[in-house]
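Missing here is one protein chain; the remaining ones are kept as they sit in the complex.
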Amino acid sequence: MKIGYFPGCSLHSTGREFNESLRLFAPAIGLELEEIKDWNCCGATSAHATNHLLSIALPARSLALAEEQGMSEVLAPCAACYSRLRTASVELRENPSLQKEVSEVLERPIAATAEVRSISEVLSRMTADIRGAVVQPLAGLKLACYYGCLLVRPPKIASFEDSEMPTSLEGIVSACGAEAVHWDRKLDCCGGGMSLSRTGSVIRLGRSIVSDAQKAGAHAIVVACPMCHSNLDFRQRAMLKGQEGEVVPVLYITQIVGLALGLEPEKLGLRRHFVKTAPFIQRITTVPATAQEA
Amino acid sequence: MSTATAIENKSPASAGRFEPRIAAFVCNWCTYTGADLAGTSRVQMMPNVRMVRLPCTGRIDTAFIIKAFERGADGVIVSGCHPGDCHYSEGNYHARRRFAMFKELMNFMGIDERRVTFSWVSASEGRKWGDVVDETIERVRALGPFDDYKTLLEETP
Amino acid sequence: MSHNENTQGLLSELRQQTGQNAARCYQCGKCSAGCPMAQEMSLRPHDIMRAIASGHEQRLFEGDSIWLCLTCETCTARCPNECDPARVIDFLREKALAKNPKKAPRPIRAFHKAFIRQIRTHGRVYEMGLIADYKLSGGALFQDVSAAPGMMARGKLALMPSTIDGIADVRRIVDACLAKSHGDHGEEA
Partner (left out) sequence: MSRIGVFVCHCGENIARTVDTAAVAQECGKLPGVIHSVDYKYMCSDPGQLMVKQAIAEHKLTGVVVAACSPHMHEKTFRRATAGAGLNPFLCEMANVREHCSWIHESRTAATEKAIDATRMIVEKVKRNAPLSPIHIPVTRRALVIGGGIAGIQAALDIADGGREVVLVEKEPSIGGHMSQLSETFPTLDCSQCILTPRMVEAFQHPRIKLYTYSEVESVDGYIGNFKVTIRKKARSVDEANCNGCGACQAVCPNKKIPSEFDAGLGKRSAIYVPFPQAVPNIPVIDRERCSYFRAKAKGSTKVVCGKCAEACGKGAVHFDQQDTLVTEDVGAIVVATGYRLYDIGKDQDSELLKGYGEYGYGTVPDVIDGMQFERLASASGPTAGKILRPSDGKEPTSVVFLQCIGSRDPSKGIEYCSKICCMYVAKHTMLYKHKVHHGQATVFYMDIRAAGKGYDEFTRRAIEEDGARYVRGRVSRLYRDGEVIKILGFDTLSGEPIEMDADMVVLATAMRPQAGMAELAQKLSVSYDKHGFINEAHPKLRPVETNTAGVFVAGACQSPRDIPDSVAMASATASKILGLLSNEQLEREPTVARVDESTCSACFHCERVCAYGAVEHKDIRDRSGNLVRVVASVNKGVCQGCGTCLATCPSKSLELDGFTDAQIHAAIMAF
């Protein structure tokens, strides 16, 4: 499957292992990523918290480029980019006068024909391909799939699956042979957008998420958003200060798939995390190969 | 009496301002009763309207309206029950759709659509009936006499 | 507070610009019940809807409540009455910036400003530049500085920003949009 690709800013910096791991295993499942040439930042929270028009116009430029470059679908792995791009596309389609205004600002036509897809949507459409390509089933691993906000909300934008009971990540994880644990905080917000500006709140929110994953016995939290990742990973030490329990590594869904496809943890960027992933990697490799077959 | 002479006879009273002649097609249950209420409440209104009582606006054939114009009306009022209150549950709903189409037909024929008032007057809206009547008369007065039919008749030998 | 305030001003402005009808909110509180920031806000989402509906415009812009919203959309997703508090709050923030930018909490304002400046400069955002810019203009200078070396060590922070080809495009877009809303988060700072 060939699909337009919008990596977004984070995937070149704080979330680079998200990008790297995806690009690494994509060929193995027949996923071809065609990056939008000269894409720009989607504007993230800052644009839409302060200027509605800007929050549509910035993603609209990248979408217009995608259209010009003949793409009918665009994958935006970062949940925040996905949300911004998809919101722009939905609003532009629904509101002709906005479409006109934005097109004037962009100085290029925009029809918003390209469908914006999230990583969970694209990969869950390909679970059969993933299952077929698995060489290292993650049997015995318990994973807490974390959706956060923008992957599933608001329902009008992230309409791909049920906003209160999503299952796509669980489906991907089990295609990899791992067990998805039942936990309660998979839809709670981690405070992503305020990571820098209101750290205290973010730590409070993250703490309840990590504690719940611990309580559910998860060996790792699986995310699909660089903001969620950096919050839960980078700030986990602060979150768990004075708390009991082991740290919980935080992995991108793409890293999980990569591991199941037998790719090297190092190349998948597992070393780049703040919470040590070594014990987790240890678990995979210690599961005897014969047990995996069964 | 030929149609042409009838129009001649019904032409606006010469005394000063133009007095339009208005035909009103109303349903028995809502507007006719509302107009009765206007009477019992002594709501004063202009005398230019001539009323045709029908069971329901659903009964109103658009041919009636054309016929009224042909007969020298300068304006027409069609009025019945409010949507959802039709005595016959849906008659006025069908009527509304029909009149929407009729408006297009009027435009096509070159009849100014402001000559026809579609309104809802319930049995309790005597006052409103007076307003509809007066407003229509004033509007049609401003539009002037309707003589397209006359011209038409003159042109056709 | 006077109860003779005109309730129509903000209510109809909101409606015009976003299609949202704050009078629709029946104050069930479901939004606030699920809001992750409710305990830190002095005006919870349902209070905000109420304040708009009853014309208490001033109250909305007094505290920092509207700036604490994370846009997690929980409120919107669960509202039984098809209201969209998250969108309403966005509208209020935009309006607050246009009215009196100084009222926005400094760190939050500084962050958004720095972020948009990054976009305007490079077309994309580079964390290093963003952090530096934010810390310089935001005040909370030393907080988190310890993170940078760790980030860099993990190869997570690009040192050299590169700029997209269509940067002129992006600048024009940013300027045009900011001009339309008269916000202050553009060039001047």
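So that you can tell them apart, the chains are marked A, B and C in the order they are listed, and the count of residues begins at 1 in each.
Following the convention adopted for this analysis, contacts are C-beta pairs under 8 Å (C-beta built on N, C-alpha and C of every residue); 3 or more make two chains touch, one makes a residue touch a chain.
Values in this document were obtained by computation on a predicted structure and should not be read as measured data.
*Asks:* What chains on display are touched by the one that is not shown?
*Replies:* Visible chains that the missing one touches: A, B, C.
*Asks:* Which residue among C:Q27, C:N100 or C:S162 touches the omitted chain?
*Replies:* Answering carefully, the residue with contact to the hidden chain is C:Q27.
*Asks:* On subunit A, where is the contact patch with the chain that was removed from view?
*Replies:* 162-165, 184
*Asks:* Please identify, in ascending order, the residues of subunit B that touch the omitted chain?
*Replies:* 21, 23, 32-33, 35-36, 38-40, 42-47, 50-56, 58-62, 64, 67-68, 71-73, 87-91, 94-95, 98, 130
*Asks:* Tell me which stretches of subunit C touch the chain missing from the display.
*Replies:* 26-34, 38-39, 44, 46-47, 74, 78-82
In this text, only the chains that are shown with their structure count from here on.
*Asks:* Between subunit A and subunit C, tell me the centre distance in angstrom, where each centre is the average of that chain's C-alpha atoms.
*Replies:* Subunit A and subunit C have C-alpha centres separated by 23 Å.
*Asks:* In whole angstrom, how far does the Cα centroid of subunit B sit from the Cα centroid of subunit C?
*Replies:* That pair's centroid distance is 57 Å.
*Asks:* Between subunit A and subunit B, what distance separates the C-alpha centroids? Give it in angstrom.
*Replies:* Spacing between the chain centres: roughly 66 Å.
*Asks:* If I count partner chains per residue in subunit A, which residues reach a count of at least 2?
*Replies:* none
*Asks:* Give the list of subunit A residues in touch with subunit C in this complex.
*Replies:* Subunit A residues touching subunit C: 9, 12-14, 16, 38-41, 43-54, 57-58, 61, 105-107, 148-150, 153-155, 163-164, 187-189, 191-194, 196-199, 201, 205, 234, 271-274.
*Asks:* In the complex formed with subunit A, which residues of subunit C make contact?
*Replies:* By the definition above, subunit C touches subunit A via 17, 36-37, 40, 68, 70-74, 76-77, 84, 86, 90-91, 93-94, 97, 105, 107-108, 110-113, 115-116, 118-119, 123-128, 131, 134, 138, 143-144, 147, 150-151, 154-158, 164-166, 169-170, 172-174, 176-178, 180-181, 183, 185.
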